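Heads up, one of the protein chains got dropped from this complex, but the rest are sitting where they should.
Chain nomenclature is as follows: A, B and C, assigned in order of appearance, with residue numbering initiated at 1 for each chain independently.
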Amino acid sequence: MQDKRPTTLTSDPHQRLGKPAGGWRARLYAIIFESDTPKGRAFDLALIGAILLSVLVVVLSSVKPVADAYGAWLHRAEWFFTILFTLEYVARCLCVQRPVVYARSFFGIIDVMSILPSYISLVFPAAHVVLGVRILRLLRIFRILKLTLYIQEYSMLGDALLASRRKIFVFLSVVFLIVFLLGTVMYVVEGPENGYTSIPTAVYWAISTMTTVGFGDLVPKTDIGRAIASFMMLLGWGILAVPTGIISSEITYQRGRSVLPLRACPACPATGHDASAQYCKDCGARL
Amino acid sequence: MQDKRPTTLTSDPHQRLGKPAGGWRARLYAIIFESDTPKGRAFDLALIGAILLSVLVVVLSSVKPVADAYGAWLHRAEWFFTILFTLEYVARCLCVQRPVVYARSFFGIIDVMSILPSYISLVFPAAHVVLGVRILRLLRIFRILKLTLYIQEYSMLGDALLASRRKIFVFLSVVFLIVFLLGTVMYVVEGPENGYTSIPTAVYWAISTMTTVGFGDLVPKTDIGRAIASFMMLLGWGILAVPTGIISSEITYQRGRSVLPLRACPACPATGHDASAQYCKDCGARL
Amino acid sequence: MQDKRPTTLTSDPHQRLGKPAGGWRARLYAIIFESDTPKGRAFDLALIGAILLSVLVVVLSSVKPVADAYGAWLHRAEWFFTILFTLEYVARCLCVQRPVVYARSFFGIIDVMSILPSYISLVFPAAHVVLGVRILRLLRIFRILKLTLYIQEYSMLGDALLASRRKIFVFLSVVFLIVFLLGTVMYVVEGPENGYTSIPTAVYWAISTMTTVGFGDLVPKTDIGRAIASFMMLLGWGILAVPTGIISSEITYQRGRSVLPLRACPACPATGHDASAQYCKDCGARL
Partner (left out) sequence: MQDKRPTTLTSDPHQRLGKPAGGWRARLYAIIFESDTPKGRAFDLALIGAILLSVLVVVLSSVKPVADAYGAWLHRAEWFFTILFTLEYVARCLCVQRPVVYARSFFGIIDVMSILPSYISLVFPAAHVVLGVRILRLLRIFRILKLTLYIQEYSMLGDALLASRRKIFVFLSVVFLIVFLLGTVMYVVEGPENGYTSIPTAVYWAISTMTTVGFGDLVPKTDIGRAIASFMMLLGWGILAVPTGIISSEITYQRGRSVLPLRACPACPATGHDASAQYCKDCGARL
């Protein structure tokens, strides 16, 4: 019932990172970390563009015909973006007063992870490692999130999910029990000769059935198996409604809460009175 | 909280298009653009019939056995509808006072697009172009929408979607990030030898898995791949609840808004009286 | 806003069918049409059992190994149930005062349809006809519905669906437009060589994709086709939320309406006052 908004103010990133008081570092900080000046806005847009382009390079490198034809160009583009993001990382570390706080923050770690793999591939050029490395580089895309993180909608959806997390955990644990039991039943009923080679495989099938995905790589072939599968599909359909109900009810509640604070008490700091309330619920003053 | 209905009145299509004051153009306008006279109603129904028939012709032309047997008849029918819709377009342009406003409106553009391709195919008869052209012709079907656009339900559903557009965009961007990351993980884990030939292909698979479509043309074959796929299916199932919650809450709110603000008490600050209420529920004053 | 319950009382089936005033017909009527006496209850249960058994016979006749082994027995059972249901139909016609009203009612038609096919198969014994005939016989199962139709939940769900029917129609028409357009796009993009042999086939695929069914008998094989399919899956996922929101909001509203009548006015017949109301909304009397 207590409002958590004030705490987000004290955990303001600018305060934590230590915004410099003046000089070139303060100007650099305003450009890199803030987005309310024309320069800061231009930097943000350029950064989003650079991240998207660098991701595009990684994606194109994975398409064989393109990689065969333009491999050298893609390699150069990859190093161009790696050096660009390295310079950006150095600039970020320089212009904050507490670089360690930045380096340890969620986006500080992602920033390092999006440049380190390129350098590591210089020392260990094994093909397999290089492949695994590319995936981390794609985390650059999360930086787009950072730039627009303050949009109210993100936090509202986040609040709704956070408030429902216990209910969703309970729900998922029950679903996992059902999926595990029914998967094992199918392993016994259908058996390895119909593709259900082990309990993990059967559980994978059970999850794909109850979530209504239904790949079709494994399908029941015996009559009993089909009867159990039919039951599982109807069950999955029925309980699909539960997480929707949880989130739906939570979003309705969050929406209601965000409207209520409009009615504030004239005598005390309490807000969130009902639309029809006549007296303050905290101090009893006439509204 | 403010009612947006009045703005839709000022953007009334009849005012924008310039309804003629009298003469044959006013009579034609009443038939073509309005549907509250018997003639206008008959024209609308005939138009819907013509559009559906012309669409049927395009559909039948695509079915090879039918096209082989009745190709000539279908060709003639296509040109019949093209000429009919051309005449209708000319009539629409003639009877409004601002034909340019009509030609630039959404349905004006669709009206041109549904006749132009036939004429273009006369000059450039290349088979490939003709095929691509047919698809635009099908946009004729959107004209049905225009005729029934004023039904309250359309605007209510539209309002709910419009009001939720920022939340849905935020949600889809988060979903796209997850799909992109997990798709790339699967590209690394399964690799080209199991069908995941490139990152775009893997992302396509990831989308088909998380939206619970599950075509089954690509399926994980390694144990780690199946474990990740299971996680993705459960995750997709869980977050499927989010857009439903957003829309559900929005529709509930829209429904509430269309009843509540209408009845305020003249004597006290109470609102939200029933549509049939005669006395204020809080102070007993006559409404 | 007005309560529709009273109208359902005037359309009471007992009044419409004409319940006999006394004699053996009244006793038979009480057994066959009513279920509040011990005999009527026993008859209903026996009838449900007979319908389920007769359906089981039809189902077993369709399973080849069973039909080969017990064909003669199943044939005899089929005729046993046909004669039983014929006797029941005659009894129903005899004991009501307006047999034509019964014969023309929904269940009167279903009752005839569940016995006629057996007799028709005597005259036209063509194998194909017999096969088509069996399907109608399965409509017998709808008679179970009749027996439990008065359960409040049925009518509440029905009310919610009925009240949402216009919104659902609007929604389905928009969905059909999208499915038709995108299906045609896929027909042009993928073409007959990838299995999209005609526009109807492509629309069938588009429906199976946007409803998240995803059979996998048709799958996009070109890169552009996969991109469009990905877009369609996300779109289908998004708008899946709309019918859920409509029904969800409607059920919440129906539930609310069924709770409200508890607060009745002491001075006039008005009910359904808000929980916090202090004066009657219709006559202004103090609650």
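Criterion: contacts are C-beta pairs under 8 Å (C-beta built on N, C-alpha and C of every residue); 3 or more make two chains touch, one makes a residue touch a chain.
Nothing here was measured: the structure is a model prediction, and the numbers come from that model.
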item	value
Contact with the hidden chain (one of C:Leu47, C:Ala77, C:Val170 or C:Leu240)	C:Leu240
Option from C:Leu74, C:Ile168 or C:Ala227 whose C-beta touches the chain left out	C:Ile168
Contact footprint on chain C, counting only the chain that is left out	55, 58-59, 62-64, 131-132, 134-135, 138-139, 141-142, 145, 151, 153-154, 156-157, 160-161, 168, 172, 175, 200-201, 203-204, 207-208, 211-217, 240, 243-252, 255, 275-276
In chain A, positions touching the absent partner	1-2, 166-167, 169-171, 174, 177, 180-181, 184-185, 187-188, 192, 197-200, 209, 212-216, 219, 223, 226-227, 229-230, 233-234, 236-238, 240-242, 244-246, 248-249, 252-253, 272-274, 276-284, 286
Absent chain, residues of chain B that touch it	212-216, 244, 248
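We take it that only the chains that are shown with their structure count from here on.
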item	value
Proportion of interface numbers common to chain A and chain C (over half same, under half different)	same
Superposition rotation for chain B onto chain C, Cα-based, multiple of 5°	90
Two or more partner chains touched - positions in chain C	212-216, 244, 248, 276
